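A single protein chain has been removed from this complex, and every other one stays in its place.
Then we have chain A:
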Amino acid sequence: MAVSQETVEQVASVSEKYKYGFVSDIEAETAPIGLSEDIVRFISAKKEEPEWLLEWRLKAYRYWLSMEEPTWAKVDYPKIDYQDIYYYSAPKTKDKPKSLDEVDPELLAVYEKLGIPLKEQEVLAGVEGAANVAVDAVFDSVSVATTFRERLEKEGVIFCPISEAVKNHPELVKKYLGSVVPYTDNFFAALNSAVFTDGSFCYIPKGVRCPMELSTYFRINAAQTGQFERTLIIADDASYVSYLEGCTAPMRDENQLHAAVVELVILDDAEIKYSTVQNWYPGDENGVGGIYNFVTKRAACRGKNAKVSWTQVETGSAITWKYPSCILQGDNSIGEFYSIAITNNLQQADTGTKMIHLGKNTSSTIISKGISAGRAQSTYRGLVRMGRKADHARNHTVCDSLLIGDKCGAHTVPYIENQSRTAKIEHEATTSKVSEEQLFYCQQRGLSEEESMALIVNGFCKEVLQKLPMEFAVEAQKLVGISLEGSVG
């Protein structure tokens, strides 16, 4: 019997599910497998780091040795063998490229394929009239290219790989590195502090509104390699920056570890908008392969009237363990957290936020939408804490979960701690399924069941999608549809 056209289309659509799953054959230089003090020294030497940073890494490593891997999150995975991972892998280059033209064309091709043009004049995703975006491209353990550097320098904005910042701006790095997430913070932060290889560094000087969006694109390519990047963004008084983060990885049967740390420092009247579309390889429908994503992200609103906004769309990774947090220290500072977490097949996500209110009149908003399909488990875990001095602090939390299918789970674990009489906290959460009526209505208008589901889910997520910068919103909306493919019927 001949294969029908429908089957062909179906197969095509299934293989399109994770279109970033290709492997690029790029010669890499790696450190010996495993983790030891020597590896930490090796990484530090590779990066030509000053003594103080090596000492810091070693302290973190020694501290990490004394820690135990946390088990409180509602995720289930086989024990990670930390000696079976390459902690350093970098594409081989003869000399360090001086400009974009000198970057290995093969690397550029990879990013071209991912839809991230590393050419300065081009505009992302073909959206006309959209602003330029400066991109720092991190490939496995190192940053391979950073665009629009000169343009940014004119404004005084520093945007470069963190390894360069260590050399060129040691005073800033030394002052802020580890000040928001100390290496003693948690197991994965300690590990990251010991072995982080690259990441982005960004400093926005006083009163500057960053002329374009900054973006880092993370790509894991090499097999058996962990990615440990560290991002540090400092918004000085009355400055503003919008920062985007994207990530993908090849499809592989093995699990790969990604343990990043992101630190944001926001001073008086400054604002950082941080958006993430997390699309690491999620594993196949039987849960084979996928990235273990253990990330510590935290923002410190140090100054008065500081504002930070986290927006995340989590569709990838086999395991997600991520709690972007805000420490609202300065009076009147504002923290926001908008999140969509979509889990399908055997994915597990334990994600949420922490809002620590310390200053007066601080306010925070949490909007979290969790969607579970297939046999996935998704958990919202969040903390809202009002300190004794947080007079008139406000928090409003909404977390909604949507279940698609009867084999998945959705969980909500909020912690609410109030020590301030004048603080007001409101928390609401609901869990429900997509109603038959909504589905029926869409279908009788001529949409297929899958299209209907995508439409309804997009509506469910709208509040969060609207917070994303335009280029990301388009991508995220598509991702929502793709991630749920195969979850109905």
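Rule of thumb we're sticking to: contacts are C-beta pairs under 8 Å (C-beta built on N, C-alpha and C of every residue); 3 or more make two chains touch, one makes a residue touch a chain; residues count from 1.
Rule of thumb we're sticking to: contacts and distances are computed from a predicted model.
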Out of "Small RNA 2'-O-methyltransferase", "Hydantoinase/oxoprolinase family protein", "Imidazole glycerol phosphate synthase subunit HisF" or "Fe-S cluster assembly protein SufD", what name does the UniProt record list for the absent chain?
"Fe-S cluster assembly protein SufD"
Contacting the left-out chain in the complete assembly, out of A:Lys59, A:Lys206 or A:His427
A:His427
Touch criterion as defined above, residue of A:Val142, A:Leu403, A:Cys442 or A:Ala473 at the omitted chain:
A:Leu403
Even though one chain is hidden, which residues of chain A still touch it in the full complex?
72, 388, 401, 403-433
